[in-house]
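I have a structure I would like to understand better, so I am pasting it below and will then ask my questions one at a time.
Here the complex is missing a single protein chain, while all its other protein chains stay put.
We call the chains A, B and C, going by the order they appear; numbering starts again at 1 in every chain.
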Amino acid sequence: MSSTVAAPSKTAPAGGAKGQPSGDNRYKMLEATMKRHQYAADSLIEVLHTAQELFGFLEVDLLLHIAHSLRVPPSRVYGVATFYHFFSLKPKGDHTVVICMGTACYVKGAAQVVSAIEALGGIKAGETTPDGKVSLMTARCIGACGIAPAVVLDGNITGKQTPAAVVDHVKGWLGNGS
Amino acid sequence: MDLNDLLEIAEKENASAKPIRLRCCTAAGCLSQQGDAVKNALQQAVADADMSDRVEVIGVGCMGLCSAGPLVKVDPDGALFEQVQPQQCASIIASLNGGGPAEASVGSDTIPFFSKQHPIVLENSGRINPERIESYIAAGGYQALYHSLREMAPTDVVEEISKSGLRGRGGAGFPTGLKWATVAKMTAERKYIVCNADEGDPGAFMDRSVLESDPHRVLEGMAIAAYAVGATQGFVYVRGEYPLAIARLKTAIQQARRMGLLGTQIFESPFDFRVDLRIGAGAFVCGEETALLRSIEGQRGTPRPRPPFPAQSGLWGYPTLINNVETFANIAPIVTKGSEWFAGIGTEKSKGTKVFALAGKITNTGLIEVPMGTPLRTIVEEMGGGVPNGKVKAVQTGGPSGGCIPAAHLDTPVDYESLAKLGSIMGSGGMIVMDQSDNMVGVAKFFMEFCMDESCGKCVPCRAGTAQIHKILTKVTDGLATSADLDTLRSLCEMVKSASLCGLGQSAPNPVLSTLRYYPDEYQACIDGGATAEASA
Amino acid sequence: MSQRIVIDPVTRIEGHAKISIQLDDQGQVEGARFHVTEFRGFEKFCLGRPFWEMPGITARICGICPISHILGSAKAGDAILAVKVSEQANKLRRLMNLGQYVQSHALSFFHLSAPDFLLGWDSDPATRNVFGLIKANPDLARKGIRLRQFGQEIISLLGGSKIHPAWAVPGGVRGPLTTEGIDWIKDRLPEANETAELALSLFKGMMDKFKTETQIFGNFPSLFMSLVGPDGEWEHHDGGLRFVDAAGNILADHVAAADYQTVIGEAVEPWSYLKFPYFKLMGYPAGGYRVGPLARLNCAEHMQTPRAERELQEFKGLASGSVNNTFLYHYARLVEIIAALDTIEQLVSDPDIQSDMVRADAGVNNLRGVGITEAPRGTLFHDYTVNRDGLLEHVNLIVSTGQNNLAMNRTVEQIARHYVHGEKIEEGMLNRVEAGIRCYDPCLSCSTHAVGQMPMEVSLLAHDGSVLDTVARA
Partner (left out) sequence: MAVKTLTIDGKAISAREEQTILQAARENGISIPTLCQLNGTSDIGACRLCLVEVAGIPKLLPACVTRVGEGMEVSTDSERIREYRKMIVELLFAERNHVCAACVENGHCELQDLAISVGMDHSRYDYMNPKCAVDITHKRYGIDHNRCVLCGRCVRVCDEIEGAHTWDFQGRGANTRTISDMFVPWGQAASCTSCGKCVQACPTGAIFRRGSTVAEMQKDRTRLDFIVTAREKKQWIA
């Protein structure tokens, strides 16, 4: 289960990150971040944040590139990237729906919202619909307990949600894919 | 930069204030309910009404009553508008101009929710513009730092904090002054200050609100701490789930640096202090201090045994002072108003105030700050307004590490010791109110699933134990458990509590143990009567 | 009125047999089924495991003939490694297999079957067991027990433990026999020989007494299959597959392990977990065949030692073609003990048996490996398919009991026809059904679970399927 609030970048690496890093502007931006941290090994998580913002998700070749640049063992980079739920090693859908599963949201029925979207998309929390349109995620309390249950639709926090309302919204995404 | 410059900025800021100010909440709760659209609509309405010369619309931080958001408050007359819709804004502005009563629903700041509060940490929240350092300075900001640097020796600062009786607001309640003194005593070529803003307890959003509403307060507290213990570098480790808090912190750090309130030779003293942000990446265990340190070092956030404590050997092996957001937010007022003032608030062993996040089945959800020792009943029933159309069954405090306090114990004063006696903990301040429809076994299972998913996997009791506890609880809720399973559950909980490496595992069984203690009937009912629906709305 | 008799399983699933006897509307036995409900799922369970572990894992299939599984598995492993194990290693493996023959055959004869022979089919079930035998004929019983121990000790001396020594490994074996081991075996051989000869002459002397049993305990024509040596001699571990028919004609010969599927097909019946292997050229069920001691003697033209050869030829004199009487499995078993002891004697005098050059090291060189060995109770196939790393992707095991399945059904049916009268199951019938199955010494845990009694359930079913009578033994 991955949790995030920020909307993912919709641009997955074209043809993967395997291509010529030098020809890809995003690599330059990543390079700038690493340089700003003086290629310090302990900046790994910061660099992973940047990489995910730039590329949408963390492909293995991208992780290898980071490992080599920061001189961190590959297994450690992979270990860190998979320890934190924020990082995704798989591409996310065009749209994301993040359902807060904090206590306040839970007691106000967030689980039912999750079930409704799981049923609608035929996916489990943490998965993306086969057509790549919608990713369903749950979050560990986004701190919007006052307006529980909270659902983050493409990065916008919405409060006091109901299963029906979220289903309607997601149906729109699934319908035309835009 | 010196005191005069500060005062000058404050004066200028106050002077530029227009006679009528509309404060719009732009913290996450209200923003998610079109708070920014309301603010824009108000600004438009002011322009349309050609009142820009005497009316201004400012974005402020959290006003607390999230359930009534978006909130707009009018200064100086104090009118409070609740659940404001953008289309009502013209009417509100018109009412200021003598156009009759506004269409928006009017709230009152004299209701117990507000009147029973004692804001120290939240004193600026909802008042100042969190995106302007001038606004903070106008409210007296950074004077405590100046006072410390220029008029106090580091040991005096530590002494003052010790005398205040302030205890860590992150949950465990360790005396802050003692922690500072430990770090101050260490001789090392480098020391670090870390602000734990990895507020992971589901149901807790105090720190988020403070960071979104008054970020400079936290930075100032960190700077004072750095001076007191001899550190030159600080980190704020903030949850990745709080993008707005991150943005405001970034702005705040930049502004403070530009004004010379962070960086080198602060207030023209030899004191240097740099603050950097570290963004968490979704791991509850990183709220545990040794795990947090590992995470700042760019590693997997797995805790390690203590001792050595971070105060002795923290970041990269150097002495490190870790306090949470609310603790740092208390520092400037203590320095300004003195330890005696602070020690006069609260109870004998728990001084000062505590911010709580009220959520769940309660009328007034939001943030409150009350003196330590305030009875739970006052908070839940008077201030929170109780359960809408129902009765309080239990109050869950301390998140996944805490317990469920049954309604029978509502008269308990909220302080560290009293809550511990009831099998719960103060925690960081989340309070989830449950009503009669909530099944306590389901609640226990919910928390155990949380702990199981968030276990880092390093130590066996937590990694394998939480999974087994969850499995047994699932058997219970599915109606497949026997009394023998409950015995296994109990013994396993005791072991996980005693044998786990860090606080996550040590406290993970609390929700199960406290519900077993107060609601044995509900467990028994599952065993006798088969499957039971889980807690639901 | 038509009826059905069910000899239904047993309280415990594992290793328990269920037998149903179907009556026609005349109340006559129409058919009988021996349902093996034992299903361990080993073929699924092993997937994803390294093939090196298979000797140890498959040894767990059975506590009675683990050695056969270890050897069959090791041979399949040899094939995957694409190595030819050293002569020394092969001799050691053969020695262990022979030790197993001695212990398993002795167990079958002395512990399980002798009480019937010596105390009578209709004697009191309470004493019709090895303990009763000890009481009635203490000297013979003791000798039998010691003969079995002799076989077990050989296994133990080689593998370090009696039950599950994963000592044979892909590429060879883990270690040779010590001088002390050799001496011990040599010391005990004369006694073992004496007991084996005694048992054989005892059985031969009772042949007249057992005329009825010889005729009705599964006396029918069928095919037989076993391994034979290059010259058609008796074989228990190497060589190729031979099929002979009831008249003794050779239908297939020297089929290599890897080619077993050209001659063997496997049918599935919904009423049993066991698969039903058959000789492909004749189809199912006509191609049903028997394996085990009787089959090995029917397939073999010669034995390797003079004493065993004499016994073989005498045995073959019982019939003009193949010996078709299932009851004579017991006889064949005793002949095989003689052959095993002769060969053990040869092997322990061979210096190779002390060599430590017994294990070939190699990587994965074939993606498939088939290992065939002759377990005491019949031919055993281990057929593995692995990926390039050596993890199992497909496993096919054909065990002896499966191959005798069709024959066991026919045997039960024949006995039932003879002994079922009316709608009640009588103890005498029950014991004879059990004895009929026991001729095959089937590899069901049931053959040893209870003292001399097979845990099984027998039901008599009427034509309409209603149960007339059920007797369950735990």
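As a working rule, a residue touches a chain if its C-beta (ideal position, glycine included) is under 8 Å from a C-beta of that chain, and two chains touch if they have at least 3 such contacts.
All of these numbers come straight from a predicted model, not from anything done at the bench.
Peer 1: What are the shown chains that the omitted chain is in contact with?
Peer 2: A, B, C
Peer 1: Looking at the full complex, which residue from B:Ser162, B:Thr182 or B:Thr488 touches the chain that isn't shown here?
Peer 2: B:Thr488
Peer 1: Based on the whole complex, identify which of B:Arg132, B:Lys163, B:Arg304 or B:Lys349 touches the chain you can't see.
Peer 2: In the complete complex, the chain left out is touched by residue B:Arg304.
Peer 1: From the list C:Ala126, C:Ala247 or C:Leu391, pick the residue that touches the absent chain.
Peer 2: Result: among the candidates, C:Leu391 touches the missing chain.
Peer 1: If the hidden chain were put back, which residues of subunit C would touch it?
Peer 2: 48-50, 52-53, 55-57, 59-60, 164, 166, 169-171, 174, 361, 363, 389-391
Peer 1: By the contact definition given up top, give the residues of subunit A that touch the hidden chain.
Peer 2: Its contact residues with the unshown chain are 60, 63-64, 67, 73-79, 82-83.
Peer 1: Which positions on subunit B touch the chain that was left off?
Peer 2: On the subunit B side, contact with the omitted chain comes from 283, 285, 300, 304-305, 452-461, 463-468, 471, 488, 491-492, 495, 498-501.
Following the convention adopted for this analysis, only the chains that are shown with their structure count from here on.
Peer 1: Quick one: point me to the chain whose Cα centre is farthest from that of subunit A.
Peer 2: It is C.
Peer 1: Name the most central chain, where centre means the mean of Cα atoms.
Peer 2: Most central by this criterion: A.
Peer 1: Give, as an integer number of Å, the spacing between the C-alpha centres of subunit B and subunit A.
Peer 2: The computed centroid separation for subunit A versus subunit B comes out at 25 Å.
Peer 1: Could you say which residues in subunit C touch two or more other chains, in rising order?
Peer 2: In subunit C, no residue touches at least two other chains, as defined above.
Peer 1: Taking each residue of subunit A in turn, which ones touch at least two of the other chains?
Peer 2: In subunit A, no residue touches at least two other chains, as defined above.
Peer 1: Show me the residue ranges of subunit A that touch subunit B in the complex, using the header's touch definition.
Peer 2: 1-6, 40-46, 48-49, 72, 76, 79-80, 83-87, 101-109, 111-112, 139-148, 150, 156-159
Peer 1: Show which residues of subunit B lie in contact with subunit A when the two form their complex.
Peer 2: That would be residues 28-29, 31-33, 66-67, 69, 199-205, 208-209, 239-243, 278-284, 295-301, 316, 357-361, 365-367, 396, 399, 430, 432, 434, 438, 443, 446-447, 450, 453-454, 456, 534-537 of subunit B.
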